[in-house]
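Yeah, one chain of the complex is gone here, protein chain that is, but the others are all in their spots.
First chain written, first letter: the chains are A, B, C, D, E, F and G, and each begins at residue 1.
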Amino acid sequence: MLNVYLSGEIHTDWREQIIAGAQGLDVTFNSPVTDHAASDDCGVAILGEEPNKYWHDHKGAMVNAIRTRKGIEDADVVVVRFGEKYKQWNAAFDAGFAAALGKSLIILQQPDHDHALKEVDAAALAVTREPREVVEILRYVLTGKLPG
Amino acid sequence: MLNVYLSGEIHTDWREQIIAGAQGLDVTFNSPVTDHAASDDCGVAILGEEPNKYWHDHKGAMVNAIRTRKGIEDADVVVVRFGEKYKQWNAAFDAGFAAALGKSLIILQQPDHDHALKEVDAAALAVTREPREVVEILRYVLTGKLPG
Amino acid sequence: MLNVYLSGEIHTDWREQIIAGAQGLDVTFNSPVTDHAASDDCGVAILGEEPNKYWHDHKGAMVNAIRTRKGIEDADVVVVRFGEKYKQWNAAFDAGFAAALGKSLIILQQPDHDHALKEVDAAALAVTREPREVVEILRYVLTGKLPG
Amino acid sequence: MLNVYLSGEIHTDWREQIIAGAQGLDVTFNSPVTDHAASDDCGVAILGEEPNKYWHDHKGAMVNAIRTRKGIEDADVVVVRFGEKYKQWNAAFDAGFAAALGKSLIILQQPDHDHALKEVDAAALAVTREPREVVEILRYVLTGKLPG
Amino acid sequence: MLNVYLSGEIHTDWREQIIAGAQGLDVTFNSPVTDHAASDDCGVAILGEEPNKYWHDHKGAMVNAIRTRKGIEDADVVVVRFGEKYKQWNAAFDAGFAAALGKSLIILQQPDHDHALKEVDAAALAVTREPREVVEILRYVLTGKLPG
Amino acid sequence: MLNVYLSGEIHTDWREQIIAGAQGLDVTFNSPVTDHAASDDCGVAILGEEPNKYWHDHKGAMVNAIRTRKGIEDADVVVVRFGEKYKQWNAAFDAGFAAALGKSLIILQQPDHDHALKEVDAAALAVTREPREVVEILRYVLTGKLPG
Amino acid sequence: MLNVYLSGEIHTDWREQIIAGAQGLDVTFNSPVTDHAASDDCGVAILGEEPNKYWHDHKGAMVNAIRTRKGIEDADVVVVRFGEKYKQWNAAFDAGFAAALGKSLIILQQPDHDHALKEVDAAALAVTREPREVVEILRYVLTGKLPG
Partner (left out) sequence: MLNVYLSGEIHTDWREQIIAGAQGLDVTFNSPVTDHAASDDCGVAILGEEPNKYWHDHKGAMVNAIRTRKGIEDADVVVVRFGEKYKQWNAAFDAGFAAALGKSLIILQQPDHDHALKEVDAAALAVTREPREVVEILRYVLTGKLPG
């Protein structure tokens, strides 16, 4: 059985594609909360308002860390998706965190980010371009079967 | 004695400001290679050309990792600077790597990045705006003296 | 699934409130022995009387440590409740122990203790005022759902 | 050589007594910042004012953690002093943190706190009543010589 | 659930007493091979005869280590029984091994061995005289119930 | 229950012999992908062709590492088989990796390799000549029963 | 440079023989307090009398543990000497403690103890009969020179 954490971009359906593609495989998936508004506001929604936006964000990031740290620490494989937009520093942070814990890292990104991601990619066991490739790796790792 | 690793942006003189400001303190500083061209090309310059840019970058990133991993692993404090430009995913990766190793993390960034860096900041013991503040923290940690 | 250890104050029903509130969530709760008399006397009750109160206490604290260490080491999340009365040094000790093991720490305390608990709070991912807030965090971490 | 961290109460001269008594022994001592005002205000003095007292305290506690964590992590022996007054939860937190890291723990406290400190004492290798006893332990550990 | 490893003396029925006494508790017990002849000869019986008694013993001790190391590493609690006879250095070795791994240690021995076992006892959370006391500790740790 | 990883030679049926022999024992077996062609080509088959054979091999070795690292890290016992042919450096690498993680190591090799494998054997708890001996060790470790 | 801890028997001059024989080598030696009376009484001499011999011993063993744990944790090589007399359970405990920490273990014992020490010897990298052999190992490890 493989425990896989799906970190990074939350604006496309790459997680759903991987989970659907991996049906029938002995995999458990975990991921951060992908509801953007909930993720941004969880701190103040539960622990009380903050007039200062910095502390508003801080309280939320801390609460989310309870979930993301457990997700990464329990994982055998951490997949980190970098999308086309935004800074996505939390994705790179998760990759570094996972690398330091010795997790098997799979990066999912487009070639135009290759240069900017070279240090992240250098810590990975696979750099993929499509969710389908992640699924094919999981299938091969679990069953020894290659695509086609 | 404090061993401090200075990670991140290489286009301004923030490292020099911190090192100059910390003169007289019992601190050892380390940092990645900050010569951009050397850092990009070190892999092929030593280990041979690659026609494919991806592997060109990969070989360089691996060689640089020898230095950056030792720098972070030996450090008591890891300062990560996020500048105004570029993706800077290697900086966020270093922050995640340092956080997973339990290092004391100090972030140096401007307020306009607060929201994008909220997960990184949440793992830090201090979020600073100016190199001077990093120096003041190091002085306080080592001597107990506050500025002014 | 989340393994949660409930450390600290044993004179109010905060544990029962959290456990009741978390019904239906995929959480396992553990806690120290909360029967005050049993907890104080377990050492001598099992291992024989001690004329000296110090060793009486010592034998009991050692036996209780078998349970509390396992509880903390197995936990994903450690909630530490500081009540209004007593020194509660064992609660702060548990918080430090959990922090050093890298556990996600949630503190439950009233604002009048904020200053005295500032070092403990600084190691936590959330500082809560009511058992209900702990439940809301657990629900959000497990399901992504916010209250209200 | 023994590296000793002196944690806890900052209102009496127990640290000075131990350091003076240990003169001539191969010991290095470290401790938190013991200037109460500086310790309380270091966060805002360096990183900017906070209107909310909670965040004022939080920023300071985080900065102090840079020093205290290094002090405990580098130590062979952690001495934790509990005084007569205040909650001193940071002292108990340090004791728990040190215990989880497997440090040799020496507690310095008066007998009237024995019951309240029984869990802390149970994690220690020695419970002392006077700074002189701490010095005698350090001398014995380093030289094999007993007092008198 | 508690995983308990029963190390040490193999000539009396102390393991059976503990296992019988703990019926109904959520405990899993493991132990070394307690068939003395099989334990002594397992190496040569499987891997081939050795003319030299030293290597005969060595091969057996190595094969037994596969079982004993797993038993100790998987355990929450390690009970080490010292009997009246023999050197029992393997029991003390197991106690040291378990202590270094941070396991909760319970020693089972008669008072006439107190002085000789003082370093071993000092690493334990309980020193018991009868198998019944071990059972009572396990029951208390799991259920909070004291005997009588 | 024992988790056993079967590393090394993929050209004879030693794994099948062990698995068949161990039927009825409480053992879980894992192993690398033993389909030689799939193992060699998995990288490019999933992640795209490489004109350079070195990177072809590299991509495959990285993908296989996801499976082999998990296999070794999850194992209680790592069996490493050295066959008669080829360099088999990956087998020796796995043995070193397993040894550094403190796994119980069983080597399966013919006597003509004894001298060349002496450093590997020195890290093992058993050196076997036949798959049957591995089965006998597993049976003894789990049940205490010797052959014959 | 090699840091060597000399554990075990305190009634013969084996430590002096090793230290004298190793003169000129780049070795640092540490050992427990070998003054039998001081070692037995250090707890009560510093921390106050105990009417009960068990606690008298306990306090002493705890204080001695400050020295012995540091000695073993700092060591590259732990030499454990078993003499002809006494139970010497502390020696076997130290051997187990060192083995669990992955220290290189050298045992020094006479052949009549081979069978009783087989589990301890199985965790060692060398079993020696004379202090001279320990010195020869240290010289070989540091300089590559063999005796004679």
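Keep in mind that, in the parts below, a residue touches a chain if its C-beta (ideal position, glycine included) is under 8 Å from a C-beta of that chain, and two chains touch if they have at least 3 such contacts.
As the structure is a prediction and not an experimental result, all values here were calculated from the model.
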Residue among F:31, F:90 or F:128 touching the omitted chain: F:90
Contacting the left-out chain in the complete assembly, out of F:6, F:99 or F:141: F:99
Touching the absent chain when the full complex is considered, from B:35, B:84 or B:130: B:35
Option from B:2, B:27 or B:63 whose C-beta touches the chain left out: B:63
Interface with the undisplayed chain - residues on chain B: 33-35, 38, 41-43, 45-48, 59, 62-63, 65-67, 69-70
Chain F, residues in touch with the chain not shown (by the definition above): 53-54, 57-58, 60-62, 64-65, 68, 82, 86-101, 111, 113-123
Chain G residues touching the omitted chain (full complex): 2, 76-77, 104, 106, 125-129, 133, 136-137, 140-141, 144-148
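The rule is short, and it goes like this: only the chains that are shown with their structure count from here on.
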Option in A-B, B-D or E-F whose residue-number contact pairs overlap E-G by over half: A-B
Centroid distance [mean C-alpha coordinates] between chain E and chain A, Å: 44
Separation of chain C from chain D, taking each centre as the mean of its C-alpha atoms, in whole Å: 23
Cα-centroid distance, chain D relative to chain G, in whole angstrom: 31
In chain B, residues with contacts to at least two other chains: none
